[in-house]
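As you look at this complex, bear in mind that one protein chain is not there, while each of the others sits in place.
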Amino acid sequence: MIATMETLNDLDAPTKSAVIDLLYRLADDAIIIGHRGSEWTGFAPILEEDIAFSSMAQDDMGHALTFYQMLHELGEPDPDTNVFGRKLEQWKCASLVSLCSKRDWAKSLVRKYFYDVAESLRLESLAQGSLVPLAQLARKLSSEKKYHLMHGHMWMPRLGQGTDESHQLMQDAVDTLYPHALGMFESTGADDLLDQAGIFLREDELRKRWVAAVDKVLGESSLKINAKASPVYGGRSGKHPDDLATLLDGMQLVYKLDPSAKW
Amino acid sequence: MNDTQWPVYEVFHQQARGEAHIHVGSVHAPDAQMALVMAKEQYCRRQACVNLWVAPASAILATDYQDGDMFEHATDKSYRESWGYKTPKTIKKSKASDKESAK
Partner (left out) sequence: MVIAIDPELNQLSKEECERRLETFEGRIARGDKVEPTDWMPQEYRNQLIRLIHVHANSEICGALPEGKWIPHAPSFKRKMALLAKVQDEVGHAQLLYRAAETLGASREQMIEDLISGKSKFSNVFHYPADIWTDVAIIAWLIDGAAIVNQMMMSDGSYGPYSRALKRICYEEAFHLKHGYEMVVTIAQGTKMQREMLQDSLDRWWPPIMMFHGPADKVSKHTSMLVQWGVKLKTNDEQRQQFLRQFVPKMLDLGLKIPDPNLRLDKETGDWLYTEPDWDEFKRVINGGGPVSGDRVATRKLAHEEGRWVREALSAAAANQPIPMPTMTV
């Protein structure tokens, strides 16, 4: 029987640092995918889709903000300092979200879909978990994910099966991104503690569920995955592709003119 | 050119259960499902919405403004309105003499 923890204060020191590790992974993934999504604002292939994609980017950034706020409650820097002042090697996002996909709609869509399935599963697990504030937050956030999934489920078969060209571009995107998507489930030292405390599922279990869900939809979209692909790890421990360094340079540009200034 | 000028779908939202769906605008989309997914963010990203409809604009048959006068009432139709009736506030009691004469 796992005891529920009503407040963040109920966490003992080792569990607290495991939760901090988890929140950084959730928050960093969300802000970076949101940032990537916003790169399409004004450039999407259809006006209506431009609006939809911008909304989802805002949702993702909003999710990130709530995770950073919880981190702040746990003694970490405030959200703005954390995002706009943090060094590259301190980031914990997966390479899937770090990779640049500017002007590549197929990659952007596939990446967003891969991420949304993962985030949905994470939120589902948190919602059933024993840490009440996080469970409540997860339940609240998961309502927005419904639309993201609906959006992804709409696009995948249409482009997977639309024309030969769209099929090929989508297949290329899947081939490139699948190993990075598996990298989202890189286990960290926090896995065992979070699992024992009943807060969050183990990464390998989440990965199993993710593979099953994605496999089904890709199959229905005439897209194949390479079952032998090996995951690209590193993001969770601060090793990132150059694309993230470029992204952070841009994102922190104005803030760093004077970190004490208000804009 | 040689691109896609997709059909137009009209968009209707319902702001709360129990209220009517109201027309809010339209989107271009290749099919109805996509129209619905697109309409959600273009028309419901701020305002309250509990339900959303899309319908192909081509499915709508409309009257002509030129014939708008057919909606006007040329003769007195007050008999089918509640305000077209006047009844006294108090009802007069019938007189005894009336009863007698009835006999």
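The letters A and B name the chains in turn, as written, and every chain counts its residues from 1.
In the analysis below, a contact is a pair of C-beta atoms (placed from the backbone, for glycine too) under 8 Å apart; a residue touches a chain by one contact, two chains touch by 3 or more.
Predicted model, so just to flag it, every value in this text is computed and none were measured.
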The omitted chain touches A, B
Using the touch definition up top, pick the residue from A:G62, A:P179 or A:G198 that touches the left-out chain. A:G62
Sole residue of B:T4, B:T75 or B:S94 that reaches the chain not shown, by the stated touch rule: B:T4
At which residues does chain A meet the chain that is not included here? 35, 38-39, 41-48, 50-51, 54-55, 57-58, 61-62, 65, 68, 79-80, 83-84, 103, 105, 117, 120-121, 124, 146-147, 149-154, 157-159, 161-163, 165-166, 169, 209, 213, 247, 250-251, 253-255, 257-258, 261-263
For chain B, the residues touching the chain missing from this view: 1, 3-6, 8, 25-28, 30-31, 33-34, 37, 42, 46, 62, 64-66
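As a working rule, only the chains that are shown with their structure count from here on.
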Would you kindly tell me how far, in whole Å, the mean C-alpha position of chain B lies from that of chain A? 45
Touching residues on chain A, where the partner in the complex is chain B: 46-49, 51-52, 54-55, 147, 150-151, 154, 158
As the complex stands, chain B meets chain A at residues 27-30, 33-34, 37-42, 45
